[in-house]
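These notes are about the structure you will find just below.
With one protein chain removed, the remaining protein chains of the complex are shown where they sit.
Each chain carries a letter (A and B) given by its place in the written order, and its residues are counted from 1.
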Amino acid sequence: ATSWDMPTPYGDRTFHTVNIRAFADDVSERTGGDLTINVHSNGSLIGHAEIKNSVRRGIVPSGELIMSRLANENAIFDVDSVPFLASNYDEAWALWQASKEVITEELAKQRIRLLFAVPWPPQGLYSQKELNDVSDLRNLKIRAYNLASERLSQLVHAVPTQIEVPDIPTAFSTGRVDAMMTSPATGADTKAWDYLSHFNHTQLWIPKNMVIVNEQAFSRLSPEVQQAVLDAAEAAEKRGWEMSQAETQSAIQVLKDNGIQVSEPSEALSSALKESGDIMTQEWLERAGAQGQAILQRYAAQ
Amino acid sequence: MLLMMIVLTLALFIFLGSGVWVAFSLLALGWIGISQFTSIPVGDMMASDIWSASYSWELTALPMFIWMGEILFRSRLAEDMFTGLAPWMQRIPGRLLHTNVVGCGLFAAVSGSSAATCATMGKMTLPELTRRGYDERLIIGTLAGSATLGLLIPPSIILIVFAVATDQSIARLFMAGVFPGLMLISLFAAYLVYWSWRYPDRVPAADAEIPFKEKLYRSRRLIPMMALIIGVIGSIYGGLASPTEAAAVGVVLSLILAYTNGALTWQSFSDATLGAVKTSCMIAFILAGASFLTAAMGFTQIPSQLAAWIATYDLSPFMLLAVLTLFFIIMGCFLDGISVVVLTTSIMLPMVEAAGIDLIWFGIYLVIVVEMSQITPPVGFNLFVLQGLTGKNILQIAYAALPFFFLMLLGVILITLFPQIVTFLPEAMSNR
């Protein structure tokens, strides 16, 4: 029997971790205990930044990470963080189908096999005041945590501000930041109502987490076990996408129940943001080159 | 697993006992754990883990605070502070020793770590208090104990780690830490009063009583110190700096103060900076070793299996807390606090929730128990810092800190009997 360690960055209550634990149980059931996966949540074994490299180097056979973290390596990894390229689950699924092959190939160059990817709920805008128009964003200090959020803030004349995750509550309550882009799930998990009042369900983009394995470790498994892992992965992906959609609904409800003003984007705000989104799609294409072109063509064809 | 635990414990005692440097002992232990009991490529894991443990943003506050302490130590600031305070403390039993407790409490409101609090305060108060003839053991003990407040009084790195791991509100946990922090300060102060009353001959003689006007006049020397504390805390709550960045603000402010004092020369600046390099390298390397050992514990799953074993007993809430306290104290002897929290929460949480224990309360409980681990040998970061400062042996320092260990245990019992101490503020906050 083989035993795999699988480091994941997020806490036990995040639906991604719940899904991955279910995947691990599924694998050991399908293989009759021939392969067991020990999930180490919370970055307790390996920090988020080191997970991909640790899998590539065979320090651990498998792991989970957010895909757009690899954007500095190759722009195709943050195709899911281009504003409004895909802003609902159907579009996100279509984009994932269109980009899967290129991303899988790119990872294969590093001897990494991509098992499955599960989206976070769509990113929205949290703030301490109502946002009706793009002029409301002017001079607002918006938390920038990746290229997309930084660039989008610049395009709407806001001030991109870097705040590390643990510092978010203090930063809001002391006025170092006025708004942030994240999912309803993260807002509900971190009890955003303690420090802010409004959530705009803008559906900017839908980033994904991916579960990867070291190709060599995978090839050492017997063909039956390999197939069982792939089947379990397929099931986990399906389950994960459903969980994510359910999570969006329940998290928004939690936000409402705790007194956060939840609103849909106004026509004015939407169209202004979409303009910025178009600019960013072009910029992304320049960075992603031929691979990016291929993804977008395939996406448009769907 | 029993074999693994025995081997590792024995190895640790052999390495440390034979005088191997603490950081190397931890590295060696991690190496044995991974290479002998798992199939992980140990060398690559070691380099990768030490790399990832060494570049965290939150950690940058540590060398900054240490540097600040070194600068203040070389200016007249610390001496001035005591001269200004002394006339007011004449009648309180324990007199200037209380500055250790209160000073650490104040500094804890700036720094999120116990080692930084210990290094900064110790650099300032140790030489002054020793010179004034206070009992050395008590000085060291007070410092070791009070510096742990850095973890409980917000901001706190470990409360953030707990909040992130368990999806609790960081703001609420910070609120919840306030009263228990004040409770511990009071317990420590009360102990000093008791001790001075019990051993009056071991407290230096009081200075001659001086008139009130003179007292006030001497207090002007407190102004720079107050300005520093207000400046650093103010930069956080005024929205100018994050708690991590506040450490750098502290360095700049102390440089300005030292300059206005005339104590800032090129020599003193370079001495202070190299002094900070020495202390922070020492701590950083031990942290790296501790991180690797933590990874080894994660791969071998000793802590999580022990926690799972406790879960099988289905204990009543009070029994569960008693057993967990014992478990954390033992784990805390060998691992640093954050590692214990990270390695065990997955298993611990369902069991704690099933027992009907409030998670905010549990977070504070956990931090106090982890505070205790900072002063238990063989692996206790405050002990290492104080050994660096005084040159005394860590067992001597641990012995000096023992009363404070028991005071914190008393604190744990108090918050168990009166959970309102913890829950009052966060509940008031949610009823807002």
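What we mean here is this: a contact is a pair of C-beta atoms (placed from the backbone, for glycine too) under 8 Å apart; a residue touches a chain by one contact, two chains touch by 3 or more.
Note that contacts and distances are computed from a predicted model.
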| item | value |
| --- | --- |
| UniProt protein name of the chain not shown, from "ATP-binding cassette domain-containing protein", "Alkylation response protein AidB-like acyl-CoA dehydrogenase", "NrfD/PsrC family molybdoenzyme membrane anchor subunit" or "TRAP transporter small permease protein" | "TRAP transporter small permease protein" |
| Residue among A:R176, A:K191 or A:R239 that touches the chain left out of view | A:R176 |
| Which residue of B:I210, B:C281 or B:M319 touches the chain not shown here | B:C281 |
| Option touching the unshown chain, where B:M46, B:V101 or B:A401 are the choices | B:M46 |
| Which of A:T2, A:T36, A:N53 or A:S173 contacts the chain that the document leaves out | A:N53 |
| Touch criterion as defined above, residue of A:Q128, A:N146 or A:Q226 at the omitted chain | A:N146 |
| Where the unshown chain meets chain B, residue by residue | 15-24, 27-28, 31, 43-44, 46-48, 50-51, 54-57, 59-60, 63-64, 67, 235, 239-241, 245, 248-249, 251-252, 270, 273-274, 276-282, 284-286, 288, 378, 384, 387-388, 390-391, 393-396 |
| Residue ranges of chain A at the interface with the undisplayed chain | 49, 53, 56-57, 69-70, 72-73, 110, 138-139, 141, 144, 146-147, 150, 159-162, 164, 176 |
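Just so it is clear, only the chains that are shown with their structure count from here on.
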| item | value |
| --- | --- |
| Residues on chain B engaged by chain A in the complex (per definition of touch) | 40-41, 44-45, 48-49, 51-53, 57-58, 155, 160, 163-172, 174, 236-240, 242-244, 295, 298-299, 301, 342-343, 345-346, 349, 429 |
| In the complex, chain A residues that touch chain B | 5, 11-14, 38, 40-47, 49-50, 53-54, 57-60, 163-171, 173-176, 189-191, 194-195 |
